[in-house]
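Taking it in order: structure first as structure tokens, then the write-up.
With one protein chain removed, the remaining protein chains of the complex are shown where they sit.
Labels run A and B following the written order; every chain starts at residue 1.
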Amino acid sequence: MTQLVLGQVLNGAIIGAMYGIIALGITLTFGITGIVNFALGEFMMIGAYATYALAERFGWPYPVAVVPACLIAAAAGYLANKAFFRFTRNNLVNGLLVSIGLISILESAALLFWTATPLEMHFVLPGALRLGEVGLPKMKLVVFAVILAVIVLTYLGLARTWLGRAAFAYAQNPEAAMLMGVHTPRLETAVMLYSTGLAGLGGALYASLYSLEPAMGGVYVLKGMEAAILGGIGSLMGSLWGGVILGVIEGVGSIFLPTAFRDAYGLAILVAILLFRPAGLFGTE
Amino acid sequence: MILRLVLWSALYALPIFVRSDFLLTILIFTFIYGMLGVTLDLIFGFTGQLSMFHPAVFGVSAYMTYLLASKAGLPFWLATIPSALTAVVLAMIVGSICFKFRLKTFYFAVVTLAFAEVIRLVVLNWNSVTNGTLGLVVTGRPTVWLPGMGVVAIKGPVAWYYLTLVSLTLTVIVCARCLSSWMGRCFGAIRLNEDLARTLGIDVFRYKLASFAVGNALASFAGGLYGYYTAYIDPGYLSINQSMDVLAMVLLGGQGTLIGPIVGSLVLTSLPHVIDLRAEARAILYGAILIFTILVMPRGIVGTFNAWRARRAA
Partner (left out) sequence: MLLEVRGLTKRFMGLTAVSDVSFTVEPGEIMGIIGPNGSGKTTLLSMMAGLLAPTAGAVRWQGEEIQHLRPDVIAARGIVKTFQNPQVFAELTVFDNAMVATHLALKRSRGARRLGELVGLGRAAERTLAGQVAEALALCNLGGATRQLAGNLSYGEEKMLGLAMALMCRPRLLLLDEPASGLGREEIDNLVAVLTKVHAAGATLCIVDHKVGFLRGIARRVIALDHGEKIAEGPPEAVLENPAVIEAYLGRAHAPA
């Protein structure tokens, strides 16, 4: 039982951190540029499939394949911004609609190219770490560590670097940031590259653990948004924590409750939390 | 006004002159999707709330109408009533939660989408009733009570054409009635400036809920018809793609108009019939049309046409 619960907590935390990465990307992009990139899950899908292609088809070692996979996702994000998203600035509904169109296009393209058959990579790092009676797969621990590192670096990056401070300043008060000399188009490009690249990294890590399907992006973006609302709309760290909480609830919940309704638990918790804290867990009124 | 009357009369007169089953089939699908489009437009284009809940109501009422007819022995036209009431109850629950917490724009869209997903999961896993992924084969014909003729079974493309056309007409009339009354003024006020609407004494929560409930109740009739027409119901009725297709129709045709969604439905339902595309290519095309419309022609076909006519008149 301990094994089962602990295993699900780790699983849930990893999946949840991926929700969190998507939620963070959406919140960051919207907060700073006023653009809704609801298609962020698709960039995760791109990163995952790119990793798969490089590692399995071209035979690159997994750690080497991860970097170009992130770059490919970021490049796709750059193009999507230049072609579509920048025209939807400050129009949430249009951003959402363009995103839906993009999700449809990318998902169908992936279906045409890779078919709906789930793809699995070879074990990158086999074996498990044994702690008494509990065994935790090594690769999951590595992925968890990488995600944790990315989250800490993101936090430090936002709090300490010039770009991060500029981003915060811009989100708080665009006019003042403009006076301070924050160049908006450059900031917008940076945020887009970062959020889509990060989603690509999430996808690359995901590929090492779970099987890939073209529809994964749509699922993750939905969960990512639930995480963002759960954590409190607009709160960056809140969206990460919201993701982790959502993931763990789903993981642990599916031990005790029917797995088929796994996707419903998060929503139930979300509604329950909204009832008591309308601004989300970490949001302020 | 005259243009609209001519168009509707032409639709009613069409089967007298055209006997092509191919064309009638396209138009029957156009009318059913048109019902979904018009009702989504009531909620989205007129009241400003981007709902993704349509597939849930569409699917649930398709199942319910058929099950009530086959298991409980109700005639088709009576079975649509409890289905519509169920749609109202679902809309009230989901709408109350969303509107109470003032979820707007894409937060509203996401939460309604999540609820639709939960309902899809229930339908998918309730094997004893819905037969899961395998779906249900619909046997039997819809029956309609007509004054003077009693209960009539719908058989053949022409009968189906008129059944769906009348359903669409009624849907449009109900929406038009709501919109031309004080209710429509409230919907518009909420779409344009919610805070101002509130200071003018409009109960924003109530009228958002009214729009959502009316839209979903009317959409439920499309579900019942679609199930019987295609003779097959499966959980795919409740999929997110369904939401996207209807949204693409509304946007392409012209949001905030009642004719627009029907025009959009005509274009997008005839497309796969006219050019043979596989499902993935179709989804890519729909996605591209959606993006193109929003970025290049945000008013849609009818909106752009109306603007052009207004410019010419001026």
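Methods note: contacts are C-beta pairs under 8 Å (C-beta built on N, C-alpha and C of every residue); 3 or more make two chains touch, one makes a residue touch a chain.
Keep in mind that what you see is a predicted model, and the values were worked out from it rather than measured.
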Chains in view that the hidden chain touches are B
Cross-chain touch to the chain not pictured, restricted to B:V151, B:L200 or B:A307, is B:L200
Contact with the hidden chain, among B:V38, B:V60, B:L103 or B:C178, goes to B:C178
Which of B:I26, B:V111, B:A189 or B:I291 touches the missing chain? It is B:A189
Even though one chain is not shown, chain B touches it at residues 177-178, 181-183, 185-186, 188-189, 192-193, 195-204
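Quick note on the criterion: only the chains that are shown with their structure count from here on.
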For the pair chain A and chain B, the C-alpha centroid-to-centroid distance in angstrom is 33
Counting only contacts in the complex, chain A reaches chain B at residues 36, 38, 84, 87-88, 92-98, 100-105, 107-109, 111-112, 218, 222, 225-226, 229, 233, 258, 260-261, 263-264, 267, 270-271, 274, 278
The answer for chain B against chain A in the complex is residues 50, 97, 101-103, 105-107, 109-111, 113-115, 117-118, 121-122, 124-125, 240-241, 244, 247-248, 251, 279-281, 283-284, 286-291, 294-295, 298
